[in-house]
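Removed from the display is one protein chain of the complex; every other protein chain stays in position.
Up next is chain A:
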Amino acid sequence: MKNAKEVVVEKSLMLIAFSAIFMLFLIAVFIFKEGSPLIFKIGLKNFILSAKWSPLEGQFGILAMIIGSLWITAGALVIGVPLGLGCAILLSEFLPRGITAFLKPTIELLAGIPSVVYGFIGVVVLVPFIRERFGGPGLSVLAGSIILGIMILPTIISISIDALQAVPRSYREGSLALGATQWQTISMVTLKAARSGILASIILGMGRAVGETMAVIMVAGNAVKIPNSIFNPARTLTTNIALEMGFATGDHRAALFATGVVLFVIIMILNILANYAFGKRK
């Protein structure tokens, strides 16, 4: 009897273990089921290469949102990557372990702060600052990029530190013994050895930036227009869904799910790239 019980337990645990995969599959199925018919109806080319989005007239082109997402994500990386990488190098290579052990969780606190709080800080502090300094509405690509750049810091810092600390000590010792300074060792040896992990951290940070919704809604201005300067407002793929989901019906709702399909595909590509970068590390 005992053996039968053991077998039942093992089999049920196996089923449970696949729950994450199953959930991922379920999400893909439902998003595609709702969104892809519209893409087929109007054609993929018309959907992603047209900038005309007026749901009431049945025009569903998301080019402006794709470019909006690109601009804001690129801006977030320009701000988040140097800052995050700089932090990671200092914490991992220069500071004593004890201080790093305290500072790393402190910085990871940034990841716990709700995205609406970031958006709110953006609205009450950053947007007025941009409006007064540079003119324009303030709600802009720049505001979105800065807020997202801050939001991706914990991802980049935390994963890069792990990657740097995984580099064997002997690599550094070899370089230092040859008379290189600490910075020469870092730039020529440690960073090179850790580059796959660092790359993975950047890809995951990018995924977070592409996927962020509430903070961007609050600071980016949301205009359906291809931005031609960083001081222009922009709408991203995520905010397009969140802004109109509350009242959309019929084809309009299907178009929002189709936007979700595009977003899902982008995120899965980034996930696979990050996974590949991690795999290369070993």
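Here are a few things to note about the model shown:
Note that in this section a contact is a pair of C-beta atoms (placed from the backbone, for glycine too) under 8 Å apart; a residue touches a chain by one contact, two chains touch by 3 or more; residues count from 1.
In the analysis below, contacts and distances are computed from a predicted model.
Its UniProt record calls the unshown chain "Phosphate transport system permease protein PstA", which is the correct pick from "Phosphate transport system permease protein PstA", "Protein-arginine kinase activator protein McsA", "Phosphoribosylformylglycinamidine synthase subunit PurQ" or "Rieske domain-containing protein". From the options A:Ala64, A:Leu148, A:Val210 or A:Val224, the residue with contact to the chain not on display is A:Val210. Contact residues of chain A toward the unshown chain are 2, 5-6, 9-10, 12-14, 16-21, 23-24, 26-27, 30-31, 34, 82-84, 86-87, 89-91, 94, 103, 105-110, 112-121, 123, 125, 150, 153, 157, 180-184, 186-187, 204, 207-208, 210-214, 217-218, 238, 241-242, 245-246, 256-257, 260, 263-264, 267-268, 270-271, 274-275.
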